[in-house]
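One protein chain omitted, others in place.
The block that comes next holds chain A.
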Amino acid sequence: MLKIENLHAEIDGKEILKGLDLEVKPGEIHAIMGPNGAGKSTLGYVLGGRPEYEVTQGSVTFQPNPVHAELVDAPSFSSGEGKSSPSTGSGRTEEEWVDLLTLEPHERAAVGMFLGFQYPVEIPGISNVQFLREALNSQRRARGEEPLSGSDFLKRARAQADALGMDQDMLKRPVNVGFSGGEKKRNEMVQMGIIDPRFAILDETDSGLDIDALKTVGEGINRIMRKPDKGVLLITHYQRLLEYVEPDAVHVLAAGRIVRSGGPELAVELEREGYQAAAA
């Protein structure tokens, strides 16, 4: 559902990605690991469409969101409807691919891309609820769906906050303002649950989390994204999140390219032997 071919990207004239190839099929979770400066975050930003990054070569194609109305299953309010069946009631067919690089960031979101930030941005003066309702309904409008009413939205937001152990009051607070590092990451996952994307790129979602939060966030990723018609690219330094979210494939990113790929055992090997030895 996501195909990256020979991707080259630069920032301020400095090439960071140097011919990256990667394919994620529906239902798969891939982990990208690698040393500092390898280009992991750049990959996330390039896929999200951050303007400062320029793609100089290569392609990224993506199978968009088939429009689906059912909510993500959140344990606290689910009544058993809308389980993880792939949805079909859309204007799109499953086979359709789009050239992701031609889309603006908000258009990428509307076709089902979600970028979980390594450093979520603080936005004073805009509450989480305002922000997410605007985001969700903008996406829905772009897909020709009805916007969600205020009460339906709140129900959905509260269920996701509960499921991720985030205090309900934090939904009313300005986006990420005064949140600890761990709370910000948790909030990213709450946002992901509310938006219910088709594909998530999670950039070091595990950093800043204590053991308990790591477990909650890991379970959240499984609950929201572990579905036959979804995919995840998990960018991480460490193997510990992968104990909760078991990847279907692990890739080592070094100097702007994937230098090695393998199964979950590769993450364990990396942890044990370090990137240099494993990538050699």
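Note that contacts are C-beta pairs under 8 Å (C-beta built on N, C-alpha and C of every residue); 3 or more make two chains touch, one makes a residue touch a chain; residues count from 1.
In the analysis below, contacts and distances are computed from a predicted model.
**Q** With one chain of the assembly withheld, which option in "Phosphonate ABC transporter, permease protein PhnE", "Phosphate-binding protein", "SufD family Fe-S cluster assembly protein" or "SRPBCC family protein" matches that chain's UniProt protein name?
**A** "SufD family Fe-S cluster assembly protein"
**Q** Please identify which residue in A:Ile11, A:Ala135, A:Ala255 or A:Val268 touches the non-displayed chain.
**A** A:Ala135
**Q** Tell me which residue among A:Leu115, A:Ala157 or A:Met189 touches the hidden chain in the full complex.
**A** Hidden-chain contact among the options goes to A:Leu115.
**Q** Any idea which of A:Ile195, A:Met225 or A:Leu266 touches the chain not displayed?
**A** From the options A:Ile195, A:Met225 or A:Leu266, the contact with the absent chain belongs to A:Ile195.
**Q** Could you list which residues of chain A touch the chain missing from the display?
**A** These residues touch the chain not displayed: 48-52, 104-106, 108-110, 114-115, 117, 120-121, 123-126, 130-132, 134-136, 138-139, 142, 191, 195.
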